[in-house]
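Only a part of the assembly is drawn; its chains keep their places, and the rest are absent.
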Amino acid sequence: MSDPIILFFIFGIVAGLLRSELRLPSAIYDFLSMTLLLAIGLKGGIELAKQPFLSLAPQIGAVFLMGLLLPLVAFPLLRLAGGFGRADAASIAAHYGSVSVGTFAVGIAYMHSRAVFYEEHMSLLLVVLEIPAILVGILLARGLSKQTQWGSVAHEIFAGKGVILLLGGLGIGWVAGPAGVESIAPFFFDLFKGVLALFLLEMGIITASKLGSLRRYGLFIIGFGIAMPLFSALVGGLLATALGLSVGGVAMLATLAASASYIAVPAAMRISVPEANPALSLAASLGVTFPFNVLVGIPLYYQLASWLTATVGV
Amino acid sequence: MTDKTKTLVTLVTEASLESKICRQLERLGATGYTITDARGKGSQGSRDGGWDADKNVRIEVICADAVATAITEFAQSEYFENFAMVVYSHPVTVSRAVKF
């Protein structure tokens, strides 16, 4: 809890709740998040340079399947227990099936500060996990309607800022390799936690601004925003254990599964399922799940990982 | 001078729609447009410009009356239901009316 980046997040929430005028300029927020996305991509790419890509195919496939599955679990829950309309339920399900890069970055920082090893190609799985939930979400909302312009959906996903920066970073890290990337390490790696701290400050302010809208959407969304990541973390943790990942890797995949998107999915849903209310899914993912994961979830998932690898793992 | 009256249509809407709307404006006959970043509040709540999902843009189009009507109607049928959007227009005097 005394990791300074977490304190920056809490500071942001407090500043937001106090109605302070504190905000990062929007250009700076963009700059920081681009830097984080590239850095995460680069880390993963360097790792890819070290091992044959094909050996990762099973993990990629398994994780993709998990991304298809999770929204299919969330959807009926939201429809039946939550009473949400089809579009809203599909959109929220897509958010929770996909992933949050901010949460992932906090997970990285957590592992680093405890010197826990994790498979760095996790960045690649992060990218892989962005996608299937979006496809499932659109199908859940629309069925196999011919109206859906899959071409523009694909463009929205792959050319969207978040995914393209991750892919770009992965590609550059892969081609340049560990030695090549050294010259840009002071910017992308040494500053990583400082950049993440400022980013989380702004995320805290945004979170505080979403807390207000929670009241409007009621208790169910709070419960769902906590229970769903717990369930997903378990699924992700079990899968990672089955795949034979290290303790750190299990914790990171659990964290990925538990995290809920607030960049790529909202953008894709806005285009493909515009009748879904974006304020609703962002209230859940930013107002509940993001702070839950950052403040409580990640340490929990790490414990879960230790337990899983000790008991279930080989 | 070749001063003439044209219509200035202003659309205030979600920033993520910018490039799509610009393409559509040209299809509807606009010869140009001017865009500024904005934030604001309306029936869809506060959009305070802090991060991507909360940004607005303010798109201005100077055009003939018929094009203005087409743009307004298009915006209404395509976006009013599901998106944060406000559209308004008023007459302006332009030089080089042939441009618009």
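Which chain is which? They are A and B, in the order written, and residues in each are numbered from 1.
In this text, a contact is a pair of C-beta atoms (placed from the backbone, for glycine too) under 8 Å apart; a residue touches a chain by one contact, two chains touch by 3 or more.
Since the structure is predicted, the reported quantities are computational estimates derived from the model, not experimental observations.
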* Structure fact -> Formula of the full complex in the shown chain labels reads A x3, B x3
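Rule of thumb we're sticking to: only the chains that are shown with their structure count from here on.
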* How big is the gap, in whole Å, between where the Cα atoms of chain A centre and where those of chain B centre? -> 34
* Any idea which chain A residues touch chain B in the complex? -> 23-24, 26, 29-30, 161, 202, 205-206, 209, 213, 262-263, 266-267, 270-271, 274-275, 278-279, 282
* Asked: Along chain B, where are the residues that touch chain A in the complex?
  -> 14, 16, 44-46, 48-53, 55, 81-83
